[in-house]
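Only one protein chain is missing; all other protein chains are in place.
So, subunit A:
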């Protein structure tokens, strides 16, 4: 495996340099992301200072954020929707995995990601969720040719995913379930930040790119740019969102604008990004503070400002599923020290505990939110909450 007696530090130097050489390139819009982040943060500082000043001079009425807190824990999710949570095996052949989608017949699409080196696979659990899931497609990722398996989407007819190759190329693939033959349907060389895929019936919508958001038939064909989508990215199909178009952005003048590409309807969010990260869907805008906590939500029209106290998120998307459900983690751990996962229903203001993450101290919490599916590692296996069935 190595020259006899070779010092580990020598090997380490080689390894680090080879790994660095295989690192994916920075996103094409890095500079814009940096200036946007800086501008947003600078503005947040101004807003915070103005708020403090307003309070100091007794003008608290100018501060518009209300302190409506969601109701405390009501019931566990199993009582609300007995079939919403499923339990799958903890590992696949000893490997951890991510849950990507649940098909209407109960089959579950999962992926076993790799850490640069190894075999990344997409697999499919049968409806009963038992046994070893069927291998759908696999990639060998090596130092020389690293492959990063990315977003995986599925519906009852199609599966789509993309992989990052060295030098920044994105390959988009599809597979029709009844054919089981992977097709490479597009290659993207100018993918921008927030790049994602959406499966819309038998089309794959992808972007953003410098041209805009594109669509390609899942069975293959010519990619077409959705008109007028430059600067947009998909947030919740058919809604696209565009953040302020100026560069650097001016959040006082430019608000996030949402556009329904099927109906042409547009919405301008009455929302000022003020924190670490934020997202606007067609109904709610959600913002997150610097520490993962200090979550706030407000309807796109500016009504119902809400502070989500005692909750935080670090790893899940901020766009509410089905325009109302937001998977989160309670700030305080459960009495046994485990992390308590919850779903906030922004529509009703309730927060429902959905489960605990079974983790030893120092072990990592695994949660994913994909296509309305929230998953985590529970005490007796991988838990899968289908938020599309959550009422």
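The definition used in the following text is that a residue touches a chain if its C-beta (ideal position, glycine included) is under 8 Å from a C-beta of that chain, and two chains touch if they have at least 3 such contacts; residues count from 1.
Everything that follows uses one rule, which is that contacts and distances are computed from a predicted model.
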Worksheet item: Between "Peptide/nickel transport system ATP-binding protein", "Histidine kinase", "Integral membrane protein" or "SigE family RNA polymerase sigma factor", which matches the UniProt record of the unshown chain?
Response: "SigE family RNA polymerase sigma factor"
Discussion item. Suppose we count only contacts with the excluded chain; which residues of subunit A make the list?
Written reply: 1-2, 4-9, 11-21, 23-27, 30-31, 33-35, 37-39, 41-42, 94-98, 113-118, 142-144, 148, 164, 248, 250, 291-292, 314-315, 329, 339, 359, 361-368
